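All protein chains of the complex are present and in place, except for one that has been dropped.
Letters A and B name the chains as they come in the text, with residue numbers starting at 1 for each one.
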Amino acid sequence: MTDEQRLQAFEARIASGEKIESDDWMPDLYRKQALRLILTHANSELMGALPEREWIPRAPGMHRKLAVLAKVQDEIGHAQLIYRVAEDLARPLGLTRDDFMKDLIAGRAKFHNVFSYPAPTWADVGVIAWLVDGAALVTQGALLRTSYGPYGRILRRICAEEAIHLKHGEDIVLTLAGGTKAQRQMLQDALSRWWEPLLHFFGPPDEVSPNTEQMVRWGIRLKSNEAMRQEFLQNYAPKILEIGLLVPDPALEKDPESGVWHYTQPDWDVFWKVVRGEGPKTKERLSLRRLAYEDQAWIRQAVQGAHHVA
Amino acid sequence: MLPETAPDETFYEVFGQTDRGEPYVQLGSLPAADPEMALVLARELFSRRGEVISLWLVDREAIHATERLDGDLIRATDRTYRMGEGYRVTVEKRRQLRRVTS
Partner (left out) sequence: MSARQPLDQALNEALLAVADDELVCGHRDSEWCAFAPMIEEDVAFASIAQDEMGHARLLYRLLEQRGQGSLDQMAFSRPLVGYKNAQILERQNAGWAQAIARHLVYDLYDDLLTGLYLEACTVGEVADIARLVRREERYHLEHQKTWIRHLGQGGAEARARMNGALGDVLAESGGLFEDLPAHRALKEAGVLPGLPSELQPEFSQRLAALCLTAGLDRPAAPSGGLGGRLGRHTADMEECLATMAEVISEAPNASW
């Protein structure tokens, strides 16, 4: 079969809804695009553990302490599942997890913007688990039918666990909302802080890059940024307003006829700055990862070399 | 066929059983230095909520797989005589026979 025929057969399979497996023939570009998307997701799960982990030792009460630890543990478990998918996909390119880690700590790899922001109070833990995970569930839910089979399979488990995280986060938020004046203020401040990163979460509305088109055509990605942002607003904005919180955007409103949510565009220059690695906490968090990686080189050596030592 | 593994790593494919009598289902995989370490880690990776009652770990090298694209497992000729749908007419035959004999 020529490459042209293979490509046609490949595209026909995708068009008929068939899934691609790690050992199937695939165009080089498909492999690279899928890998980029999947690695960004894996890196995000790993880096996403950092803002919340700061609050595990401080969590108020035994139930919260256990719950937030379990939640962060789940995120790291998700990173494990996704890195494994990425490793298998990257093997023909000669890349291993160690390469992924080196790229990440050197600032060469992408992870989601939202994990470059600080989490200065306990209320941030609630807002992150409810709304950031809520936003993540929208994007991950949209990927469940991705054409890359191994990714779609693990996303099912990941989405199920994210749904539990939402409850954990919503419970923290509702408790603070019904708490003392100071607790309510802490919650309001956290929401106001996270509103712009949440709108940024899905990316700019007018994304039209050849890359994106190709990824949609090959079924790696399935929904547009704006469609996902609308889904998020539709799911969460009413719930936020219902508990008496203020959204820092006077223009936020649902068009009663079209059902479309209107909102003030966030500052997209800020978005691109964070994408370039200039987020408020990007460098600090990457350097934490780098230090751990370097400090623990002796352990990897001891464990990985173990079966070569007689 | 599964992707080749780097020589100094062993990858284990993990299968779990959700209840007695249920089949083992693939859950994921992990690299580990030896089976003992793999078991200790897999327990937490794949059953944090007690989702499974038992795990199987299989060294990936030990898996022998068929080709998927060539469709060895998809039968080329008609096999309806061994499927339920091949016998839909049977019900009708009984009805007809009953009409004749009554």
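Rule of thumb we're sticking to: a residue touches a chain if its C-beta (ideal position, glycine included) is under 8 Å from a C-beta of that chain, and two chains touch if they have at least 3 such contacts.
Here the structure is a predicted model, which is why all the values come from computation and not from measurement.
**Student:** Determine which of the presented chains are touched by the chain that is not presented, and list them.
**Tutor:** When the full complex is considered, the omitted chain touches A, B.
**Student:** Looking at the full complex, which residue from A:Arg6, A:Arg58, A:His262 or A:Arg276 touches the chain that isn't shown here?
**Tutor:** Here the residue in touch with the unshown chain is A:Arg58.
**Student:** Among A:Arg6, A:Arg156, A:His262 or A:Arg300, which residue is in contact with the omitted chain in the full complex?
**Tutor:** Missing-chain contact among the listed residues: A:Arg300.
**Student:** Would you mind spotting which of A:Trp122, A:Tyr151 or A:Tyr263 touches the chain that isn't drawn?
**Tutor:** The missing chain is touched by A:Trp122.
**Student:** By the contact definition given up top, give the residues of chain B that touch the hidden chain.
**Tutor:** Residues of chain B in contact with the hidden chain: 30-33, 36-37, 40-41, 43-45, 48.
**Student:** Which parts of chain A face the unshown chain closely enough to count as touching?
**Tutor:** Spelled out for chain A, the touching residues are 46, 49-50, 53, 55-62, 64-66, 69-70, 72-73, 76-77, 79-80, 83, 122, 175-176, 178-180, 182-183, 288, 292, 295-296, 298-303, 305-306, 309.
Throughout what follows, only the chains that are shown with their structure count from here on.
**Student:** For chain A and chain B, what's the span in angstrom between their mean Cα positions?
**Tutor:** Roughly 30 Å separates the two chain centres.
**Student:** Show me the residue ranges of chain B that touch chain A in the complex, using the header's touch definition.
**Tutor:** Residues in contact with chain A: 1-6, 8-10, 28-31, 33-34, 37, 45, 48, 68-69.
**Student:** Going by the contact rule at the top, pick out the chain A residues touching chain B in the complex.
**Tutor:** 21-25, 70, 73-74, 77, 80-81, 84, 88, 91-92, 96-97, 154, 303-308
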